[in-house]
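I am attaching a structure below and will ask some questions about it afterwards.
Just one protein chain is left out here, and the rest sit where they should.
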């Protein structure tokens, strides 16, 4: 699981670095971002799946890794992951396939 | 509700026109697209919300209109729409705001 | 100047409609968006030019119209507009040309 | 064929307006753009098909209209158009479908 | 030629992994993707060039590598590659230049 660990360490370190500037706009954006995935009219699980599909069609591997971890922690099953990734594949086209490969690599590295 | 009606009429007419060519690749893509939103490991409702958020971050008004109609038919509530659109806004940024305006216009034109 | 007036009226009306839902995430995003262009380490004028170029390479006509109006109110000259749009054209490629046409149409409709 | 005529008139008028500024960078870009599609190692026809597919996956209707006209003038057949659009659809995904509808509308408006 | 070999090994391994899930939608998409580049109204060579340009303007290095290999196997010459990449550069702008560098690196690693 070291690639995921490396990503999480890097992500945490750099986010702390960014927030250490105390730039008001950036700080508020990070808070807003965290808040968007909290339980509301939609469940956390649904929101994280929305984040995963948005990340896949926009083709951002780091964002895909992050949302797969969040989804896993909220109990998303393998079959649910595949269905969500399939929606992203159909909407986003074959240009998303390298990101599908990335997603599967992350899924397979994770403790099930 | 005429703007939505116009869209649906145009969409149906042009899709029929496209399929009338019997191009094998295009026909199969359209079938695949329809199949991606059918009940599976994830519910139709969740899948349509995934389609709506993907359409919003990719900034396609016609796709937004289409998925709002599908979501409405599957019982998505106003508060659920707002939560999904908020995820899209945070992921996709202020560049999605014109599409948020479009989404609200469609929501307000629809029979509740 | 009616096309610009129409845009401003529609934009104001729909933004009010969106904010009338009092969705906390969306409201905070709109505030954050407005704050990003306020005088800081960079001048308002520079920030609005950044907004204009970002809007052009991301190919959003409504965003282009909005930032041109803001730039004009802050005294951006014709030659400055052309230089900024040229950077956007070179970065974003010929796919931005239809948006360059839109930008020129807005520039020519504005009171100089 | 009036929608295509309107587009061509508007495009010509606005391009002339843009070039009337004599901005050196913009002028050179327009020349460069025209030159890219001239006969070279690849034929004009192949280059225009490349332009059409690039325009479709980047989802620019005006660019699609323009390259369809150019392709038609170079003798691209209906079946060749469909094959090219199918590549764009598979690469770019269902988000390109509204642009496929636009492409078919332009194709059907053109003198065959 | 090891970077290309590594890519091909990884690509094959991960595609097999993805297909091993037997997800119906994903499997059908992969078949559709392969079919889009088969000889039809347009030649395989033209279709692979379309795939290369689409991949470049959408800025996907793995997709660029893949289509360059396919083009090479179909006899695309150096000058034809340059002409196709130039169309992509003009359409997609300077933001594609890092991908142009990638494309040239792949071209130079390949057996001519």
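As written, the chain order gives the labels A, B, C, D and E, with residue 1 at the start of each chain.
Keep in mind that, in the parts below, contacts are C-beta pairs under 8 Å (C-beta built on N, C-alpha and C of every residue); 3 or more make two chains touch, one makes a residue touch a chain.
Keep in mind the model is a prediction, meaning the values are calculated, not measured.
Student: Of the residues listed, C:26, C:58 or C:106, which one is in contact with the missing chain?
Tutor: C:58
Student: Given the contact definition stated above, which residue among E:4, E:18 or E:100 touches the chain not shown here?
Tutor: Considering all chains, including the one not shown, the answer is E:100.
Student: Could I get the residues of chain A that touch the absent chain, sorted low to high?
Tutor: Touch set of chain A with respect to the missing chain: 10-11, 14-15, 17-18, 21, 23, 25-26, 29, 33, 54-55, 58, 60, 62-63.
Student: In the whole complex, what residues of chain D lie against the chain that is missing from view?
Tutor: 24-25, 28-29, 32, 35-36
Student: Pick out the residues on chain C that sit against the missing chain.
Tutor: Within chain C, the residues touching the omitted chain are 32-33, 36-37, 40-42, 46-47, 49-51, 53-55, 57-58, 63, 77, 79-80, 82-84, 86-88, 90-92.
By our rule, only the chains that are shown with their structure count from here on.
Student: More contacting C-beta pairs: B-E or A-D?
Tutor: A-D
Student: Determine the centre-to-centre distance between chain C and chain E, using the mean Cα coordinates as centres, and give it in whole Å.
Tutor: Inter-chain centre distance comes to 36 Å.
Student: What residues in chain A touch two or more of the other chains?
Tutor: 32, 36, 57, 82-83, 86, 89-92, 94-95 - these are the residues of chain A that touch more than one other chain.
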